[in-house]
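These notes are about the structure you will find just below.
Removed: one protein chain of the complex. Kept in place: all other protein chains.
All chains are identified by letter, namely A and B, in their written order; residue positions are counted from 1 within each chain.
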Amino acid sequence: MTLEALIQVLIGGLLLGGLYALVAFGLSLIYGVVRILNFSHGTLLSVGGVLASLLYATYKLHPVFLILILVPAFFAFGYLFYAYLLQPLERRSHFESTVGTVLVTVGALLILSDLTAKLAGATQRNIPLRFEAIEIGEIVISTTQIWILGGIAVLTVAMQVFLRKTWFGRAIRAVTQDPVGARICGVDSSRMKAATFAFGSSIVAVAAVLYSMSFPVDPYMGFGLTVKAFTIIILGGIGNLVGALLAGLFLGVAEGLTGFFWKPEWAPALSVILLLLILVVFPKGLGRSR
Amino acid sequence: MLELEHVAVDHGSQRALWDVSLQVRERELVGLLGANGAGKSTTLGAIIGLYPAASGSLRYAGEAIGGRSTSRNVAAGIALVPEGRRLFPAMTVEENLAMGAYAPTARRGVREALARTYELFPILADKRRQDAGELSGGQQQMVAIGRALMSGPSLLLLDEPFIGVAPILVEEIIRALRRIAAGGVTMLLVEQNIHRALDFVERAYVIENGRTVLEGGRDALVGNPEFSNKFLGLD
Partner (left out) sequence: MRRLGGPAWKMALFLAAGGVPLAGNAYYTTFAFTILIAFVLAQSWDWVAGEMGYVNLGHYCFYGIGAYAFAIVLVAKYPVVLAMLFALMATAIAAAVFAFPLFRLKGDYFAFGTLALLPLAEVLALNMVPVTNGSDGIVLPPDNVLGEAYYIALAVCVATVIVTGWLTHVRFGYALKSIRNDEEVAEVMGIRIFPVKVAVIVLAAAFAGLAGGVQAWQMSFIDPGTVFGLNVALVPVAMALLGGSGLLWGPLVGVLLLATMQQWLLVNVTGYQATIYGTVILLIGRFMPGGLLRASWVRERRWLSGLVQEHHERITGTGAARQVSGQLPLAVRPTDRSRPMLECREVSMTFGGNVAVNAVSLSIMQGEIVGLVGANGSGKTTLFNCISKVYEPVGGGILLDGRPLAGLRRDQVAHLGVGRTYQIPRPFGDLTVQENIAVPLMFGEDRLGPREALDQAREFVAYARLDARLTDRADALSPQERKALEFARALACKPKLLLVDEVASGLTPMEIKRFVELIRDVRDRYGITVVWVEHIFSALAQVVDRVIVLEQGEVIADGVLGDVVKDERVLRTYLGGAAQKAAVGHA
């Protein structure tokens, strides 16, 4: 167990954690505005990843193009999904709308996983780009990893700018903190919700492409990701971007370290155990919403 | 400018307003008085579009606003300072104010609107980068009023703006409101403290159980035994 090996693990963990954080960003924005538990959110990543690798395998497109294709597609999908399947439920009683959204999102999860599996097979796949290895001492980093880290960084910064400097972004934060207050400022709540849902889904598209560049994807991994995303937003606070990033990185690194020092198979359980532990001590989550 | 005729509003299956009729002329300062639960907040909510009217008509500047969305009403020049302020606690004072200018027509004039607000409430200029949730009750009220003014409204609705505000700041806010009124803004003020309300407005309506039951100018109301009866409950 050398320092170099440890650093290698840390880098991998940061990478993975950053990607988790991207998934969580989308969920955080959506949940803050729409207040709906979307069980199929993580499945979007598995679908996106499978689609991306399929497109790559067929057309050899550069990941940037893959992103340019998938983002609008996911935006449109998110918008329609919310507008036709979820929004109508809001008119119902609290009990029925809660139950309804559970059933709709669970149904979507099953459908999406199954269709993706039929489309591309249930086996894992990814985007096997050629890369160069850069060696710093005994640490090996691939250019792919650098690209991904770069992508994560860029996206995070872009999102921060978006949330602080654009009207749409500020409106998202406002609605998360006080929906009535936002309404009387003239924020149209139904369009806002649909747009946020769409936007949150399109962030996952980016995460999906980046993810499949370095890790394998399969059609059924979605739910586990959703659980991790939930864990992250509870740790970081709903609507809190920086908190989600830190929580995501923390989770990724923790999983890596668990695998390194103990056993890799336990890594997935980590997020869950963490979630339960944190919620015991802080029943309302950790961070403040921003 | 504002006309409500026999307006009824439901909250779910419960009727909150039964028969509310009132009129506010341009540049008037009118009060809306009544007990808790009488329907004052619901009336303001209906005017700005938070609640649809079950029946009756609401007209503003000649147009029917009955089922219109809040965003359209805000764009048309109505603004609300809601009960409990409803600020965005984790956003800065400046961001809170800026949200008041969210309507597309108001966005272009954000800078000027901010400058005007800081001039009206200088203390907010000092605290512009602080999170709104950290301010005192009175300062938060100033932010709420400032936010409502950012869209350059011609009709300002205020719902109990003095709750939880220290007396010194109450004075300052009233001064600010007088300045706003002098600038030509029409106001409809919901207030529980009749003394304070009647000091400020020219005339007032009294709502009871979801119906408008009394109306009159300041002196007429005070001298009216029915008024002291209904509102003060002093027999």
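Heads up, the rule we're going with is that a contact is a pair of C-beta atoms (placed from the backbone, for glycine too) under 8 Å apart; a residue touches a chain by one contact, two chains touch by 3 or more.
If you're wondering where the values come from, they're calculated on a predicted model, not measured in any experiment.
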item	value
Omitted-chain contact residue, chosen from A:68, A:85 or A:139	A:85
Contact residue for the chain not shown (choose from B:1, B:35, B:54 or B:75)	B:35
Of A:3, A:115, A:133 or A:154, the residue in touch with the unshown chain	A:115
Where the missing chain touches chain B, by residue	14, 35-38, 133-134, 136-137, 160, 163-164, 166-167, 192-196, 198, 209, 221-222, 228-229, 232-235
Chain A residues touching the omitted chain (full complex)	35, 37, 85, 88-89, 92-93, 95-104, 106-111, 113-115, 118, 223-224, 227, 230-231, 234, 263, 265-266, 268-269, 271-273, 275-277, 279-280, 283-285
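Please note the rule applied: only the chains that are shown with their structure count from here on.
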item	value
Residues of chain B touching chain A in the complex	48, 50, 69-71, 74-75, 79-80, 82, 85-91, 95, 98-100, 102-103, 106-107, 147-148, 151
Complex contacts: residues of chain A adjacent to chain B	167, 170-171, 173-174, 177-178, 180-188, 288-290
